[in-house]
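Before I ask anything, here is the structure I am working with.
A single protein chain has been removed from this complex, and every other one stays in its place.
Letters A and B mark the chains in the order given here, with residues in each chain numbered from 1 onward.
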Amino acid sequence: MKRFLNLIPLVVFVILVAVLYSFLTQENEQLESVLIDQSVPEFKLPALENPNNILSKSSVNKLPALINVWATWCIACRIEHPFLMQLKNESTLTVYGLNYKDDRKKALDLLEIEGNPFEFSIFDQQGKLAIDLGVYGAPETFYVDKEGIIRERHVGALTQKVWKEKFEKYLNEDNDV
Amino acid sequence: MFKKSFSLILIAIIYSLASANEPKVIYPFEDSAHEERFLSLLNELRCPKCQGSNLSGSNAPIANDLKREVYRLVKSGKTEEEVKTYLIDRYGNFIVYDPPFRPDTYALWLGPLFIFLITLSIILVILLTRFSSSKGNQ
Partner (left out) sequence: MIPEIGHIFLISSLVLSLVSGLGSFIFKKELPIRKIALLMFLLVFGSFITLIYSFVVDDFSVAYVAQNSNINLPIYYKFAATWGAHEGSLILWILSMNIWLLAFISFDKNRNTNFSNIVFGVCSLVIFSFLLFTIFTSNPFERILPIPPLNGADLNPSLQDFAFTVHPPLLYFGYSGLLLPFAISISAMLSGQSNKDWASSSRPWTLLACSFLTVGIGLGSWWAYYELGWGGWWFWDPVENAAFVPWLLTVALVHSLIVTENRNLFVNWSLLLSIFAFAASLLGTFLVRSGILTSVHAFALDPERGLFILGIFSFFVLGGLVIFAFKNSTENKTSFYSLNSKEFGLLLNNVLLVVLAVSILFGTLYPLIYEAYTGGKQISVGAPYFEFIIFPFSILLGLLQGIALYLSWGSTKSFNFLTKLILESLSIFLLTLVLLFVLFDELIPASFFTIFIFSWLIVGSLLINFSFKSFSNYLDFINRRMGVLLSHVGMALLVLGVGVVSSYSSEMELILDTGEKIEFLNKDVELLDIKDINGPNFISKTANIKVSDSGRTFNLQTEKRTYFPSGQVTTEAAIDTGIFRDFYISMGDNFKGDSWSFKLQSKPFIRWIWLGALLITLGTFISSVNVLRRKS
């Protein structure tokens, strides 16, 4: 009996070590989005290109699509820009932009110089739609499937590798049917 | 730049609403219960981008945006629960420092009490059996 009791601390700590080990093998650096499997939130914001054009959820109608959160002050956005151009040109995906807390003129100038991968950009100067999407920085990218449901969110620059690992499968699903 | 232009608007509004002698409180409230709720929420909400900081203690852009959002919600009369739910719907449970009390967090909330009661019972049982038998021997 005593021997049994004396083994309890050992057993508890073995479990603890196993649990700690499992933490080590996990890799997580970004917040998981709670918007997954929900539709794009309703919004009413002007377009970047034309302030008189008030956009809403129904404006995002060419699906499947990516919604890319970007800004001129965001350095990593410059890194992913070529890949976004590539997606626009080579895939069936539509890329929409969410211009996040930015200066209109600077943003338009940048698109002029670097090219515009976006069908249009939503001008979210106060970050209202961004908050509704659970955005906490730029760049971020959301995959919206052909039913208008958000399936995935990536925080950080969208690279070929990220595309392959996180997003490609949803596009394949959408194209299969 | 973007923030400055918005802040200009905010300051202009505050200026126009307040008399020249009143302090330009950034988040003014008329109802002190609202103010308390606001301050309490800022302490209990987590900045999504920072390394472990609440909204109260952070000046990161997203933290400021969320502060303004909380301000807007509290001012419009929302309760503490409603504000938290609003943010949880967008950012997940990560954003509140107070974990919810749900089946998947029962272990967290009830664990300590459970462990305490079990340990205490074991000890009392050991003591009583040990001393009732040794008392018989003495």
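We adopt the following convention: a residue touches a chain if its C-beta (ideal position, glycine included) is under 8 Å from a C-beta of that chain, and two chains touch if they have at least 3 such contacts.
For clarity, every value in this text was computed on a predicted model and none was experimentally measured.
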Where the missing chain touches chain A, by residue: 2-3, 6-7, 9-10, 13-14, 17, 19-26, 28, 31-32
Hidden partner interface residues of chain B, rising order: 4, 7-8, 11, 14, 23-27, 39, 43-44, 46, 51-54, 56-57, 59, 64, 92-99, 104-105, 108-109, 111-112, 115-116, 119-120, 123, 127, 130-131, 134-135, 138
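Keep in mind that, in the parts below, only the chains that are shown with their structure count from here on.
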Computed distance of Cα centres, chain B from chain A, in Å: 27
Contact footprint of chain A on chain B as seen in their complex: 1-3, 5-6, 48-49, 61-62, 65-66, 69, 88-92, 94
Contact set on chain A toward chain B in their complex: 31-35, 101-103, 106, 125-127, 130-134, 136-137
